[in-house]
Each structure stands twice: as C-alpha cells, then as structure tokens.
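One chain of protein is taken out of this complex; the other chains stay put.
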Amino acid sequence: MSALALRRLSRTLQYGLLAAFFVFVATPMAVIVVFSFDANRFPTIPWGGFSLVWHRAAFEDPMIREAFVNSVLVGLGTAVASTVIGFSAAYLDFRHSFIGKRLFVFTVAIPPAVPATILGMAMLAFVSRIGLFGRLETIVACHTAVASSFAMALIRLRLDEFGRELEPAAWNLGASPAAALRHVVLPFCRPALIAAFFLSAAVSFDEFMIAWFVGGVHETLPVRILNQLQGQVNPKINAIGTVVLTISVVLVFLARRFTSLRPGRPVDGDDGDRP
Amino acid sequence: MTRPSIVETGPTVRRSRSLYSGSPATLPVALGLPVALWQAVFFLAPLVFLVVITFWQVRSFRLEPAFVLDNWVKILWSTPFHRALVYTLEVAATTTVLALLLAFPLAYTITFRLSEKLRDLVVALLVVPVFSSYVLRIYAWQVVLGANGVANSVLDAVGLPRLALLGGAFSLQVGLLTLTLPIAVLILVFALGGVDRTLVEAAENLGCRRRQVVTRVLIPAVRPALVLAATTTFLLAFGDYVGPLFMTGSKPPALSILVVDTVKSGSQWPRASVVGVSMLAVLATVFALGRLLASRRLRRRAA
Partner (left out) sequence: MTLPFVSLRGVDKRYPGHHAVRGIDLEIEAGEFVAIMGPSGCGKSTTLRLLAGLEEPTGGDILIGGENQSGIPAHLRDTPMVWQSLALFPFLNVVENVAFPLRMKRLGAGERRRRSLEWLDRMGLAGLAEREISQLSGGQRQRVALARALVTEPSILLLDEPLSALDAHLRVRMQTELSRLHKQLGITFVYVTHAQSEAFALADRIVIMNEGRIRQVGRPQDVYRAPANPFVAEFMGMNNLLRGVRRGGPAGSATIETDLGAFEVPSAVALAEDAAAVFVVAADRVSVSTDGAAPTAAASLAGTVLGLEFVGSTQTIFVETGGGREFRIQKQQHEIEALDLVPGRPVRLSWDPRHTWLLPETD
C-alpha cells in the first residue's frame, strides 16, 4: 500500500477508535437517561414510550428523598471542609518548609489511592470505636479526608502561578502575614477555591463505599442506589440515576469553569511573576 | 557577634523556615494543625487501627483486643484467599494492559490529531465520567449486556443470535475499563500535550518516520505518565467492589468482595482486616515498582 494510503488508513483507524471510545463512555449514561423516561418497567428495545412515571415514583419515595437530602448535606459539608483543608495544605506546601513536610503533604494527597473498600472498612472500625458511627457528620469527615486531596491539588496548581514576591510585597506594604493571606493569597486563589469546592462536592456526591460503611442508617443517594440494586432491579433507579448524573455533570462543569488547566499549553502566568 | 535570629528561636511545635523570615510561626501552625489532626484522625488512625485489628479476636460477635496471629495464619493459608488474590491480580493486570493499549493511541489521537478547541472539549467531556457515579454506570452496563438487555435486543432485531455477555471476564473488563480508561486517557493526554514539540520536530528532522517518532521519542518522553496511568488503573481495578459484584455476580469473588462478605457474615473484622492489609501491601509493592520503572534510566540498546 502506498505511504499515503497507509496514512489514510491509520488516520481512519485512529478516528474510529476515538469514536468507539466515546460511544463506550457515553453508553452507560445515555442508557440511564433514556430508560428513565421509558414507560416500560424493564429496559429493552423497543422502547415503551415516553413517560415521567418513574421520575415521579422516585420523587415520591421517602427513602430516596431522604437519601437525596443527605447527599446534598454531606456534599456541602465535604465541599466546605475539603476546600479549607485543601487550601491550608496547599498554602503550607507552597510557602513553608519544615520538618515532616513531605509526610504532611503525603497524608493529604494519598487517601484517594487507598481502595475505598479498605478505607471504608477501616474508617468504620475506627469511628465505631470512638463512638462516631452512623452520623452524617462522620460521613462528611471521612469524605473530606479523601476529597481534600483533590482540593489541595487544584489549589496548589493555582499557587504555582502565584509570583513568589507577591506575599513579601504585601508584607512590605504593611500587611501582616494573616492580612496578606486574607487580602492577597485568598483573592488570588479564588478561582481555584471555587473549583475545589465544586469538585469536592462532586467527589462526595459520587462516593458510595465509605458512605455505605460509615453512614449506618443515614443513606446518601449512591448508597440508596446500591442498596436498591442489591434487591431487585427497579426502574426508579434510572430516574434517580438521571438526576444524579445531571448533578454530577453540572458540578464537574462548574469546577472546570474555574480552573485554567488545559493540556498541552503552559498554564496562564500572571504579572508579578519573577522573570 | 552573632545573635540568634527570630526564626531560630521560634516556637518548637513547628519550626518553619519560611522563604522570608521575620514573621512568627503562629500562622502556619494555625493552618497546619487542623489539617494534620483531621488527616490523623480520619485517615491515618483508621488505617493504623486496621492493622491493629488484624491481631484481635472476635468472641461471640464482639471484637476484642488481643495479640494473636490466628487471623493472619487463617487467611494467608486459606484457599479462598489465594484464589481471590490470584484472580484479582489477574483481572487487575488484564485491565491495566488493556487500558494502556487503548489509552495511548486514544491520547495520541486526541493530542495530535484534534484542533486545540476540540481537544479542550474532549478533555472536558472525559473529566465528567471520572467524577460521576460509577455505581450507576455499572448498573447501566448490566442493563445493556444482560440476557434481555439492550445489546441482545439489538442483536435480536437484526436477526443475530443472542450472546451471553454478562457474567464473565468480558463484562468485568467492560466495567473496570469504564472506571479506569477515561482516567488513563486523561493522564496520557496531559503528558503528551506537555511534550516539547521541538523534540518531535528534531526527530523528524533527523529522519525518523512517524512510527519511529512515536516509539523512540514520545513513549520514552511520557514514561512517567505511562507508569502513573498503569499504577492508577491497577490500583482502581484491584480494589474495585462494584464491578465484580454486578458484572460477575461475585463469582469468582474478588478481594474487595471477600472483605465485605467477611465483614457482613459474623462480623469477622480481624479476618477482613487481614485481607485489607494484604491488599494494601500488594498495592504498595506495585506502587514502589512503578516508581522504580518511572525513574530508572533506560539501558541503551545497541544501535
């Protein structure tokens, strides 16, 4: 085959693979959304006609409603706590050096690398021991321990663009270290803080393993789904699924909106960076 | 005459030698202490406790402190554990290989064949599934691949025979790849995007053809990212619970399933912890291997 034809073939294969990949990624989500509006009880082809019955049923189910509220509360709590912890860790990593710094940063960064099953089990064992089992606050605390890793990463990346001299300049102009933090560092990190907030919320909203172990009677939405799935297949799942997916998508898009991270391009620099 | 500076006589709790000295260490401590405490209580302590429990006993459904090696012996020597370990390792290794084989060409296409705008869009679209409900997506695959599922309905409609897609290695890999492939692709897209284009141009200038550019320049350049993608994929596949649960009905059981089942039945915490800690040990080894691979300088082959 000529070189040109070979190249055309390889191009076609590449694009084909990419398209197949997107079908692969999109299929699960499409299936859920589509069949949540299917009047049929069992998701098969042909479709049973458009209907909102399952959405209504899901909405009317008190356990689902409660789970949803729990998810929102836990998500909000996690978002706030993770952003605070993530920021503190990122800032300390950026500005200071001290003994044990590597270990310090490591303990914040590593939790997502521990399989959720093991972490959940460990957390359950421990919080039971200290009497914190079965509370929403506990789920928030455990989720935060994991989500702050993402928050820290986002904020640390933003701080990479922070000119090394901006803080000393602020001190030089009369700002105490705390004032400089409040008036210079935080405003600069604002986009990353917002992104971290939404991303932590998304992480928490999606997390089911730890919530399942630690939450006890308090189910978050993914836990409710998991429990429901272990019973019989219930078309309400699709409806919940659509809502959950929509919320996750919105949260992730919001988070992305506030990060300037792009592949293959150096991250935007700001004036004030040392040349 | 030397006088100790303010920094050297700072508080001993956390002595911080900041980039510009002259400020007391109260702020860093105020920021750092909550973080350290939080992670200590909700992350480190549970894991340490997990290891501790492996030496405890369960007497009449109650967990009691002790120091026995029974649990370790029982589990490490048990056939179900061996089987589950081998099985999970196999599965995770398969997923890793598949993910790498697929992710690299995909990332290559995305980075080099798409316009910048399109690339950004693709990345945005890929980030979404990473952070949105894995449980639901697994359930959706169940719907698609089931005996009466979407796939088979389509095959029916076209007149082809039905396939038993669910319940075997195929569906399991589908599930695990749903979890891991987007992440692997994203890692490689970022890495390939960061490769200095002048390296590629220089290679072409020196006579490398497309395939050689890929193998001789690109792959070595993104070796750390490849290792990261591989370790992340392995990590996720190895520890997954929902995938094996829904895609193969826990037959055979993966390690995570073993853990949960052991806990559910008779609250055998110590035994479950042994499995858990063993899993962590395996993962730590894989992680260490990965770091070795990423940093070791490639031995030069004879030209």
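Order of writing sets the labels: A and B. Residues in every chain begin at 1.
Operating definition for what follows: contacts are C-beta pairs under 8 Å (C-beta built on N, C-alpha and C of every residue); 3 or more make two chains touch, one makes a residue touch a chain.
Please read all numbers here as calculations on a predicted model, not as lab measurements.
> Among the options A:V184, A:M209, A:L229 or A:V244, which residue touches the chain absent from this view?
A:V184
> Looking at A:S10, A:S97 or A:S176, which makes contact with the chain not pictured?
A:S176
> List the residues of chain A that touch the chain left out of this view.
163, 165-166, 168-177, 179-180, 183-184, 187-188, 190, 270-275
Going forward, only the chains that are shown with their structure count from here on.
> Give, as an integer number of Å, the spacing between the C-alpha centres of chain B and chain A.
16
> Spell out the part of chain B that touches chain A in their complex, as residue ranges.
Against chain A, chain B makes touches at 14-20, 23, 27-28, 31-32, 34-36, 38-47, 49-50, 53, 63, 102, 105-106, 108-111, 113, 116, 119-120, 123-129, 131-141, 143-144, 148-150, 153-154, 157, 177-178, 181-182, 185, 189-190, 192-194, 210, 235-236, 238-242, 246, 256, 259-260, 263, 269, 272-273, 276, 279-280, 283, 287.
> Can you name the residues of chain A that touch chain B in the complex?
7, 11, 14-15, 17-18, 21-22, 24-25, 27-29, 31-32, 35, 42-46, 81, 84-85, 88-89, 91-92, 95-99, 104, 107-108, 111, 113-119, 121-123, 125-127, 129, 141-142, 144-146, 148, 164, 167-168, 171, 176-178, 181, 199, 202-203, 206, 208-209, 222, 225-226, 229, 237, 241, 244-245, 248-249, 251-253, 256, 262-265
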